[in-house]
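What you see is the complex with one protein chain gone and the rest in place.
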Amino acid sequence: MDKSRRISIMILAGTIILFIISWIIKSNALQTSGMEGSLAIRDAFLITLAAFLTLAIFSFLYKDNPYYKFAEHLFVGVSAAYWMCVGFWSTFVGNFIPKVSTSLSEFFKVPPKGFEIHYFIPLILGIMLLMRLSSKAGWLSRWSLAFIVGTTAGLNLIRYLRTDFITQVSNTFVPLLVDWKGIGPFFSDFSLSASGQAVMTLANWVIFVGVFSGLIYFFFSKEHKGFFGGASRVGIWVLMVTFGASFGYTVMGRVSLLVGRLTFLFSDWLGLVN
Amino acid sequence: MNNIGIIISVVIIVLGLLWLAIRSLTGREVERRIIFLFMGLAVSLPLIFNITFSEKATPVVRNIFNKIESLPAGSRILISFDYGPSMAPEVEPMSNAFIRHSLAKGHKVILMGLWATGQSLSATAVQDIIKPEFPDKIDGVDYINIGYKAGNQGVLNVIITDFRKMYATDVNGVNLDSVAIFKGIKSLRDMDLMISVGGGFPGVKEWVLFAADPGNIPLAGGSAAVSAPTYYPYYPRQLIGLLGGIKGAAEYESEIKKHYPRFADMPTPGIKMMGPQTLAHLIVMAFIVIGNLSFFFAKRKKIDG
Amino acid sequence: MKRNIPVAITFIVGTVLILSVFFPPVERMGEDFSIFFDIIAVFAFFLGGGNLLRIHSDKIYRKQKDWGFSVVTVVGFCFMLAAGLFKLWNPGGIAADVAAPGSLFQLMYNWIFNPLGATMYALLAFYVASASYRAFRAKNIDATILLVASFIILLGRTPLGMYATGWIPESFSILQIPNMAIWIMVSPNLAGQRAIMIGIALGVVSMSLRLILGVERTYLGVDNE
Partner (left out) sequence: MKLKLLILSCLLFIFTAPYASGQDEPAAMDSLDMETRLPAPITQLTAFDTDNDHGHSIELSWSPSVDDGGGKNTVFGYVIYRAASPDGPFEERGIQPLGETGYSDVGSKEKDSPSYMPDHTDYYYKVRTLTADSLIFSDSEIFGPIQCYGQWFNTSRIPELVFVIGFLMVAVVFINKARRGANLFVRRLAGIEAVDEAIGRATEMGKPILYVMGLGTASEIATIASFTILGRVAKKVAEYQTGLIVPCYDPIVMTIAQETVRSSYMDAGRPDAYNDDMVYFVTQSQFAYVAAVNGTMLRELPATNIYMGKFFAESLILAETGALAGSIQIAGTDEVAQIPFFVVACDYTLIGEELYAASAYLGREPILLGSLKAQDYAKAGVIVCALIGFISINLGWDSIAQLFQVPNAFFTNLFGGHN
């Protein structure tokens, strides 16, 4: 116990020393590249800090450790405050204040937009929500929750119906024979192109059968037996192809993110590559 | 440096994978940290040692290359910049490669854009590619940048009958009637090849529907990986070829490098970006194979035992 | 009473919003209600921030395990909150954008928030590898289909796919792996996505109706306080 504690203190000291060394070297490097003294020291500190935080997160891949814990807790605190500030300035000061009070608008230097009485509705509901903190009037907060849920239900119902449902259904109307030109051309060209009718036709067939059987898989009130069972089986297979394909397709995007981070470490911080 | 780096990386990765494959033949699982380590190596080694892979062009890409090759020198090629800065990392290598190839082959290049943001990007291409790399090419004779005009596909509707109705001058305010390159050009129909680079609206699709199809003009495309699959129904009748995402760009770059010794040292962001990508994909595939190996051998062991 | 009024509120608000879609004079209610929602959410921030502070100060006070890290959270939170609410170091003063260049808020965003977020995001590259090792095993037909589809797509995105199958003539180019990968993306993948999306849309419609009719009301809690 005592020994492991000593080791971790040594590692901590080492980290701090490395941090300071990196800071000094980086500020020298920035100064030689023509940056003003105090600015270089500041930027060197920030770059070093960002690099150490990056490494702290990466260390989680090995195992949970105090450096990750530090980065995580810092991240949680900073980010919670970040969204509070953005919400306060953009929504509260930007959308709410100008509609209810000219003097407050002047204080926050936002142009007033004319008084609108119904903007007191969210104010009242917001205060009701805060009633949660009191044990006696806590039930009032449910009124605001009811308002939120009602809004959600009303807005989403039509939105999904319009965009997802009707559009997707109409997109499934595809011709089953694409540009039929006779049997000869059909069976002689299996290229992925407009001239490969067989492939295009197959694609449309797969779309139609896939949507059909996929929907059958989502039938809840019918036992999946007989024809239904067979169709829903096919439905699962189509879904599996979808999942596998989407998974494989995203690998490139994910690797790009890692490339971005490593580029920061190798070039912005260490200056190994340009 | 480069060679040593490649050797070191290949040795590390190949030996490591071999060791893992042998281990998994006995049905043992690989620890997660080893997978992480391989992934880290697969991405960082190509970055540090600048490792690249030579791409073999798919027919969709090679068709465009062959088309530009087969046109007689002095043909007119129009390149439209239909993208903005956010899409640029993916498609800018494409427009640069097209410009290099066309100019090296001796074609006349006309740059334009259907996106407002495309104008500054085409100007950048003139500044960074044409001027330093082709100092003998003259603005207005060998190439011209006519810039962006508002109107989306409406612009195409106009210039398919007459350029001068939309474009009176180039970006520098020079009258199109006074430049040599525009002598004898009335409309898009006088182009020998049009290339649209971009992946949004307006983009390749609009070029097909409003220019290539009605005017029966050869069109090639370059687009972000996200939208590339949606353009395949136009290939090869309305679209002679298509570069999809950074991989398409890398294939085109390697095709140029193969045929043009003068471009041996040109920057190839496409190929470069594909380095870590390719290695990472190979690692993921290798782990799928190793995972299945250990799964099957573990199962067999269980049955035997 | 404590339970019926909230149910009535949900019913009225939901019905009015649905009807507003069909009646242009009240169409903008949807927009207004969305803004109201945002404003209420700002009040909720107090609840959230208060909860965060309470949990962590509790930990510190009770000297629970890892209480030292809770200090980090509290300090980071207060520091960022002060930087944002008082617009510290902001060159434009109170009238400027909260994240104006040069402000403390923007510096902290650029050099703490952003690198941490981007690195967490980048961890995905590692997890993609470990997930494909662990889970892509040909255990049964379903898993095999998943595995094969994903393998073809992966192969199609490397030069290997073209080296292996580039010899296939153009008239059979669908068998070239990069093309096969594209075909999978535009055909079966599309079909699966579409089936899921249609299902989800119906689920949302049905769930919304249940909420509006007051059938689904777990979120309201009980009434015997």
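Each chain carries a letter (A, B and C) given by its place in the written order, and its residues are counted from 1.
Here, contacts are C-beta pairs under 8 Å (C-beta built on N, C-alpha and C of every residue); 3 or more make two chains touch, one makes a residue touch a chain.
Nothing here was measured: the structure is a model prediction, and the numbers come from that model.
Q: Quick one: which of A:19, A:45, A:219 or A:266 touches the chain that's been left out?
A: Considering the complete complex, A:219 is the one touching the chain left out.
Q: Could you tell which one of A:24, A:137 or A:166 touches the chain left off the display?
A: Looking across A:24, A:137 or A:166, the contact with the absent chain belongs to A:166.
Q: Which of A:30, A:46, A:93 or A:129 touches the chain that is not shown?
A: A:129
Q: Among A:50, A:93, A:153 or A:258, which one touches the chain that has been omitted from the display?
A: Touches the omitted chain: A:153.
Q: Contacts of subunit B with the missing chain: which residues?
A: 32, 151, 154-155, 157-158, 161-162, 164-166, 168, 200-201, 226-227, 229-230
Q: Since one chain isn't shown, list which residues of subunit A touch it in the complete complex.
A: Residues of subunit A in contact with the hidden chain: 57, 60, 63-64, 68-69, 71-72, 75-80, 82-83, 113-114, 129, 132, 141-142, 145, 148-149, 151-153, 155-158, 160-163, 166-177, 208, 211-212, 215-216, 218-224, 239, 242-244, 246-247, 249-250, 253.
Q: Which positions on subunit C touch the chain that was left off?
A: 18, 21-25, 27-28, 37, 40-41, 44-49, 51-52, 55, 58, 66, 113, 116-117, 120-121, 123-124, 127-128, 130-132, 134-136, 146, 185, 190, 193, 196-200, 202-211, 213, 215-216, 218-222, 224
Throughout what follows, only the chains that are shown with their structure count from here on.
Q: Relative to the centroid of every protein C-alpha atom displayed, which chain's own C-alpha centroid is closest?
A: A
Q: So which chain is the furthest away from subunit C, centre to centre on CA atoms?
A: Of all the other chains, the one whose centre lies farthest from subunit C is B.
Q: Decide which interface, A-B or A-C, involves more C-beta pairs in contact, and give its chain pair.
A: A-C
Q: Give, as an integer number of Å, the spacing between the C-alpha centres of subunit C and subunit B.
A: About 31 Å separates the centre of subunit B from that of subunit C.
Q: Could you please state the distance in Å, as a whole number, between where the Cα atoms of subunit A are centred and where those of subunit C are centred?
A: 5
Q: Any idea how many Å lie between the Cα centroids of subunit A and subunit B?
A: 27
Q: Return the residues of subunit A touching two or more other chains; collapse runs of consecutive numbers into ranges.
A: Residues 61, 192-193, 251-252, 255, 258.
Q: Can you pull out the residues of subunit C that are in contact with at least two other chains?
A: In subunit C, the residues touching two or more other chains are 125-126, 128, 132, 147, 150-151, 154, 157, 170, 173, 176, 179, 182, 185-186.
Q: Flag every residue of subunit B that touches subunit A in the complex, lowest number first.
A: 33, 36, 39, 43-44, 47-48, 50, 225, 232-238, 245-246, 273, 276-277, 280-281, 284
Q: Within the complex, which stretch of subunit B touches subunit C?
A: 30, 32, 35-36, 38-40, 43, 53-59, 228-230, 232, 244, 247, 251, 274, 277-278, 280-285, 287-288, 290-292, 295-296
Q: Under the touch definition given earlier, write down the residues of subunit A that touch subunit C in their complex.
A: For subunit A paired with subunit C, touching residues are 46-47, 49-51, 53-54, 57-58, 60-61, 66, 69-92, 95-96, 108-109, 118-119, 121-123, 125-127, 129-130, 132-133, 138-139, 142-158, 160-161, 164-165, 168-169, 171-172, 188-193, 196, 199, 202-204, 206-211, 213-215, 217-218, 235-252, 254-255, 257-258, 260-261, 264.
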